[in-house]
Each structure stands twice: as C-alpha cells, then as structure tokens.
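Provided herewith is a single structure, encoded as structure tokens, for subsequent inquiry.
All protein chains but one are shown at their positions in the complex.
Each chain gets a letter, A and B, in the order it is written, and its residues are counted from 1.
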Amino acid sequence: MSASAKPLLQVQRLSAQFTRDAVVSQVVKGISFDIAAGEAVGFVGESGCGKSVTARAMMRLAPEGSSVELGGVVRFDGQDLLQLREADMCDIRGQRIAMVFQDPMTSLNPVLSVGAQIDDIMRRHTGVSRAQARRRTVELLGLVGIRDAARRSEDFPHQFSGGMRQRVLIAMAVSCQPDLLIADEPTTALDVTVQAQILRLLLRLRQELGMALMLITHDFGVIAGMVERVYVMLDGQIVEAGAVDDIFARPQHAYTRALLDAVPRLESAGRLMP
Amino acid sequence: MAEARSIVDPALDTRPIAEAPPARKRRHLLLALGIAMLLAMLLVTALGPWIAPYDAIATSPDSLAGPSTQHWLGTDSIGRDVLSRLIIGGRTTLLITFVAVSLAVAAGLVLGLVSGYVGGLADELIMRGLDIVFAFPVFLLAIAVVAALGPTVPNLILTIAIVYTPIMARVVRAPVLSVKRWDHVEAARSVGVGELRIAIVHVLPMVMSPILVQTSLTLANTIFTVTALSFLGIGPPPPDPNWGGMLSEARQFMELAPLTVIGPAVAIVFATLTFIVLANGLRDLLDVAGH
Partner (left out) sequence: MTRVVLVRLAWMLPILFGVSVVAFALMRALPGDFAQAAAGTADLTPEALETIRRGLGLDQPIWAQYLVWLGGLASGDFGSSFVTHKPVLGELLPRLAVTAELTLMAGAMAMALGVFTGLASARLRGRTDWFVRGFNGLLLAVPNFVVATLIVLLAGLYFPELGIFNYTPFFTDPLGNLGSMLLPAFSLALAVSVTISENTRAAVLEVSSQDFVMVARAKGLRPGAILRNYLVRNALTPVITVTGLQLASLLGGSILIETIFTIPGMGQYLFDSITSRDYPVIQAIVLVAAVIVLLVNVLVDVAYARVDARVSYG
C-alpha cells in the first residue's frame, strides 16, 4: 500500500462539473484517492467514466470554451492545487506534475521543431541557456530511444511516426524531472506492436527517475506489470480499489470483472483467473 | 469593400468547428431586421415619384441650403433637393442592382450545375473560363468593360452580371460536386431515376442555401460597384440622379453643405448594410458553414 510518510498526492472528494450551453453534467462525483512518492497507480474504466477528467481537473486544465466547477481537495506535496493562483499552478505544471496525452499525432505543435518544443519547457522552468537546453534535449531524445537524436531534434513533428512522436512527448514530460507523471491513455492511439515499447519505456523511465506514475487506461491489459495499485472507475465514481494482484485475482465489483473479461488473452484460459 | 468571395470562398473555410450555432432568438433577429430594411428601401423607392417632395432634376436658385422644413436635407450646388434626389436615385441604383444580380445568379446556376454535374471536359473548360474572369480585379474589369461598351444602363447591367457570374457558378458547383457522390443519389440512379429528376430533387435544394447567402453578399457588392462606377462618372448617364454621382458632385462644395455628402453616404451605407444583414441572417438561419 502507500508509503509510510504522507502521500505525494492526496485527493479528497474531488468533483468536476461542466456547464455548456446551459446543460450541466457532473462528470466526477466526489472521488478520493492517493498516490505515494515514487508509486505507480492505475486508473481503469471505460470511456466517459471520468478518469481523464480527473487528471485534467487535478492539473486545472479546462478545455477551451467550457467552464468547469471543481470541488474537493487536491493536496499535492502539502498544497491544495484547487486553491492555488493560476500563476502558481502554471509553475507546477510541467515541472512537478507532467502529463502525457493520448493522441501523439495532434499533440505536437506543427510549426516548431521537436527540439524546440522540449527546449521551451526546460527553459520555462529552469534557468538554463538555449545551448544547455538543447544539449539536454538531445540527451532526452536519446534516452527515449530516438536514434540520431542531435539531427532529429531539428526535425518537425510531421517527420516522425506516431510511436516516435509519443516518445518525444514522453521526453518532453520527463524533461524537468517531475514528481508525478500522468499518462492518459498513452498507448491507445498507437499500433499494437508499438504499445508494448512505449509501456516499457515508461516503466524504465519511472525506475530511473523515481517518479510517481498515474496511468490512465480503459484496458486492464495495459495495467498489468506497470502499476502497484489500481482504482476502477465507473460513471464518475471509484467502485473498486486495491493492489493490482488482488484486483486481478479477486475482483469484487461486477464491473471490474467485466473489464477484466474484456482483456483478450493469448494464453489458455485458467492461467490468470481463478 | 471586401470582395464577396473572400468571405464565402469555397476554398477558405476557416470557421471553427467548435463554434456553436447562434442562440435560437438571434438566428431570426438578423434576418427579420434585414427583411425589414429591404422592405423599407423597396417601398420608398417604389413610391419614389409620388413621395418625393420635389422633382429630382429641377434646379432652383436656393443652392447649398442647409436642412429646413422646405428641404429636409437641404439642396445641392444648383439648388436641387437632396432628399428627392436620394429617393429617385435609389430607383436606378436598385434597379440595376437587382436585374444585374438576377442575371448573374441565373448564369451562375446554369454554369455551375452543368460544370458540377456533367463534370469532365465541360467542367474544366467552364472553370478555366471563369478563372480568367476571376483573375481581373472586379472593379477594374467593370471599369474596363463599361469603358469599352459605353456607360448606359443596359451596359452597366450586363457588365455587373458578367463580373459576378463566376462566383455564383463556383458557389453552385461546390454542393453539386458533393451531392453527386451521395449514396442515395447513386441508389436512385441505379434504379433508373432520370438525371434531370435527380438534379431537381436532390441537387437543387442543396444549392439553394449557399446561393441565397451569396446572392445577398453579391447584392451588397453590386451596390458598391454601381455607386463606385457612378462616382467615377461612368455610371448611369445624367440627368437621372444616382447616389455615387451625387457623392462625387458634392465634393466640390462639401464644407459648405455637408449634407450633400452625408445624404448619399448614408443611403449607400444603408443599402449595403441591408444586404449584409440579410446575408448574415440567412447564413445564421440556414447554418451555412461557409461551404
């Protein structure tokens, strides 16, 4: 379970309510969870259950043109993120909490080189010079497995495949060595063959940098081997929580069982389920 | 005046997809306003000779007079009543505008339908031909044609019709091209429904919305062209008054009688605004996303 010290992230009764065109929809209905420093936690549920909204609510990233009402407490390293001024929240984003999004094809600025896009986050949060930032960028690109990193750092997003773009985005996210990395469906938009590579990369980086990881996905298969604990979400609420092995072995909630059943199996039945 | 095609150019739809359609009430407000303005204009100009206080071409010794109970908008440099001239001037301007644009719409419909529906070589030829007309700045072309043919009312109508036919044809062709590929049109065709019937039942309704919006915009642009041409002195010949000519003549003594400038200016702006409001109202109503 969680570390003995106070958890890195402690969320209490978080709720998120969207108002658009006078229609109010409550997407997250008072959930509570925590993540310890260096811990990997999974959030599983089908589309629309509110898991992505939870992550964005924590980061206070409302989509353009909608207004969001947030309730509850999001205590990160002692501070309640929901009460922070926007300017202070801006400092935390990217530096202490970073996020990797789902679609690598649309997540990069088409008119900037990938190197520039990693440089700018580092230059924003640390006082490094342009040259220092670029050196570090090239290192990072190599770290995430992009060959010929120095030359590639000058290339534009459209010159990279989906899988490679996701690597770039991961490099970007870990560049300032955040305490917590949120990965929102990081492999969903990728080819099956590439998915495993990206997951392995995330695992490796987590171990090397000692970050906490919040892995959001609809696929239980992605969770296995990646996280220590799991929260299962349905319709804006957490319906089950526990250590990953326990969940796999003894799912309590009917919905959890349904999700587990949905994972395609290559091995013969009977190996993973009791 | 901005070219109509830059607002409704089929090649440049940059309206955001996320923009919600305007609220219900507002959708009809603009259209209602536009129709009201149009009716007001038509009424005043139609009743022109009967409601104008003076003969529009009658001169008087009372020149450059300010507004008074006798002359609501004063008089010009040779004593003609400004208000009457505005009213009568509107008739010619609006006549030319409506007739010319009707011709352009008709020609554009035919060309666009043929081009879009028949496709192939006919499409290529027609489109290239229209591109040639498109290459000329609208106003310069209008000037050149009128200069070549001579500034009479029929020539003005013809010129404007020629100059605005290409945009009409383009506006018609775009939905025709997309409708042609629809599944149920294919289905109808395979069952043996005649081409003409398909054209009328399926294609025409699709074309109506953008045509209506574009027609309003072209009407606004035409007011500009007609008044601009007459401003330069190559519009409808004297002695009939026209707004552009009035504006130009007024320049000589305008500090002495500002209304001689403001009168025609307001008239021109009102007429143009009417069609722009109509265009926006229609666009809101029909939710045309600039195709």
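By our rule, contacts are C-beta pairs under 8 Å (C-beta built on N, C-alpha and C of every residue); 3 or more make two chains touch, one makes a residue touch a chain.
No experiment lies behind these values; they were computed from the predicted model shown.
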In the full complex, displayed partners of the excluded chain: A, B
Of A:Arg75, A:His125, A:Arg167 or A:Arg206, the residue in touch with the unshown chain: A:His125
Residue among A:Val11, A:Val27, A:Ala40 or A:Met59 touching the omitted chain: A:Met59
Sole contact to the chain not displayed, among B:Val44, B:Leu273 or B:Leu286: B:Leu273
From A:Met99, A:Met214, A:Val232 or A:Ile247, residue that would touch the chain that is not displayed: A:Met99
Residue ranges of subunit A at the interface with the undisplayed chain: 59, 61, 63-65, 90-95, 98-99, 101, 103, 105-112, 120-121, 124-125, 156-159, 169, 172
Contacts of subunit B with the absent chain, listed as residue ranges: 1-3, 6-7, 9, 12, 14-19, 128-129, 131-133, 135-141, 143-145, 147-150, 220, 224, 227-228, 231-234, 247, 251, 254-255, 258, 261-262, 265, 268-270, 272-273, 276-277, 280
